[in-house]
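This is the structure I want to talk about, given as structure tokens.
Of the protein chains in this complex, all but one are displayed in their positions.
When the chains are written out, they are named A and B in that same order, and each has its own residue count from 1.
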Amino acid sequence: MSISVQNISKSYKNIKAIDAVSFEVNPGELFGLIGPDGAGKTTIFRILTTLLITDEGTASVVDYDVVKDYKAIRNSVGYMPGKFSLYQDLTVEENLSFFATIFGTTIEENYELIKDIYIQIEPFKKRRAGALSGGMKQKLALCCALIHAPKVLFLDEPTTGVDPVSRKEFWQMLKRLQRKGITILVSTPYMDEASLCDRIALIQKGKVLKIDSPQAITANYEKVIYDIQSKNTHGLIHDLKNYPSHYSVYAFGEFIHYIDKNADFNLKDLEAYLENKNHSEIIIKKAITTIEDVFMDL
Amino acid sequence: MKKEKIIQVEKLTKTFGDFTAVKGITFDVFKGEIFGFLGANGAGKTTAMKMLIGISNPTSGSAIVAGLDVATQADLVKKNIGYMSQKFSLYDDLTIKENITFFGGIYGLSRKQIKEKTQQLITKLEMQNVADNLVGSLPLGWKQKLSFSVALLHEPKIVFLDEPTGGVDPITRRQFWEMIYTQAHKGTTIFVTTHYMDEAEYCDRVSIMVDGVIEALDTPKNLKQQFNVESMNDVFLKLARNIE
């Protein structure tokens, strides 16, 4: 096991940040912790990177115990905390060479590993980190976390506040790193990113709700979801919520996701109901279940 | 439906030294519309928004917000709009009631009005049980809902929302958007930025800013047709790719 978490709990004062969390990450896996802010993702990261001690339970990273062998873990993992922890007043190059030095290596030694990413920010290597855009900061922070060729990479919300283009590029980079044999634990509040992981843990309010591959999670979802659209979206939500047999109704991109209480419910009835409510240009079709749908029903 | 323009932006430009963050953008926002203002990091979104809410002076060009010129009537603009940002919304060390009272006071509501509004708002948000709790102890989603309501206290014609749902869980995010819809139906114009592309779909019209310029502006449906893609995410990716 690259990462093994057994029943860990952690409280701050009287607030339980995480509650009996367990999961395991296989070597070379890209594992995602998916959940909104305040779910406890950062606490899990800090425990695994030896920055916090659990109240209960044990955890290990590359077979080192996070409490006893903290020094060994600190030597062999890469960590990118929530805010990109860069020195704003140092240039891109200085940041990178600083982190290389404290990890006892040089940029040249592991250049192959970061080359793909670094090449994109290299034109700005004389620029101070504080003057970079969010996407570039993110790339630089990743380079800094990678510079010592860690066995396990911890990325705490690396895509938060970053625009969709940079997010997409970032996930492509993670996939490439994974192919080089690095185990990656990543967290994100964006549900659409879940499908890019090998396996995910859905977390809310400090508890793990589900662990599986994203495909299995959506495939095992038993309820049927319908995409519904009409000209008046807001009115549609309202009317669907008043439909007697509705189970859940929520906006989902350009459609409304509708789930009925009855497995054998009749689409025609619903359509008639909506027409009766003066909706026009009605579309009703089966939707593809996403992680977000599952998450909302947990 | 007659479309009344509530925001008129003409060749709005902002320059910092020799760097032009906003390069002469022109667009209109109609009354009661939910207007999505998208763009990559560093595209000039925040700079443009700051000019519209009257806290940054345009280098050139003009912007009329609620009939007021942002360059010369910034103080009046501020009175007529609501603003909510992800970073600064409410005081964590004040209770819900205290926050409402404070912001009501800032916007010049009378004691009586504040009292009424506070009751209304707390009932509407179903926060009766926590009304005397510190805002800092609330879950993020609640805070955001509360701060949206507080931004509406003085019944502004336009509300500016800067990434209001960042990091909020999916259910609360939807509840938040339902609040936005309800408000838009009452005739309030909503000007919103977001990084969630599914939320772009909820807007009436969407503009996408790239490198200081508005590259696209239309309804989500038309944009998808125009770029021949399935989702707003793809529209965004097509437009903003390889810009940095």
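For the reader, a short list of remarks on this structure follows.
Just so it is clear, a contact is a pair of C-beta atoms (placed from the backbone, for glycine too) under 8 Å apart; a residue touches a chain by one contact, two chains touch by 3 or more.
The definition used in the following text is that contacts and distances are computed from a predicted model.
Among the names given as "Transport permease protein", "Chemotaxis phosphatase CheX-like domain-containing protein", "40-residue YVTN family beta-propeller repeat protein" or "Lipoprotein LpqB", UniProt records the absent chain under the name "Transport permease protein".
In the whole complex the chain that is left out makes contact with A.
Only one of the listed residues, A:85, A:120, A:232 or A:248, touches the absent chain: A:85. Contact with the omitted chain, checked across A:7, A:26, A:101 or A:245, is made by A:101. Although one chain is not shown, part of chain A still touches it, namely residues 46, 49-53, 70-71, 73-75, 77, 79-83, 85-90, 94, 97-99, 101-104, 144-145.
In this section, only the chains that are shown with their structure count from here on.
Note: centroid distance chain A to chain B, computed from Cα atoms, is 26 Å. The touching residues of chain A, when paired with chain B in their complex, are 35-39, 120, 133-136, 160-166, 168, 189-192, 204, 233-234, 237, 250-254, 292, 295-296.
Partner chain A is touched in their complex by these residues of chain B: 39-43, 139-141, 163, 166-172, 174, 177-178, 181-182, 184-185, 195-198, 201-202, 220-221, 231-233, 236-237, 240-241, 243-244.
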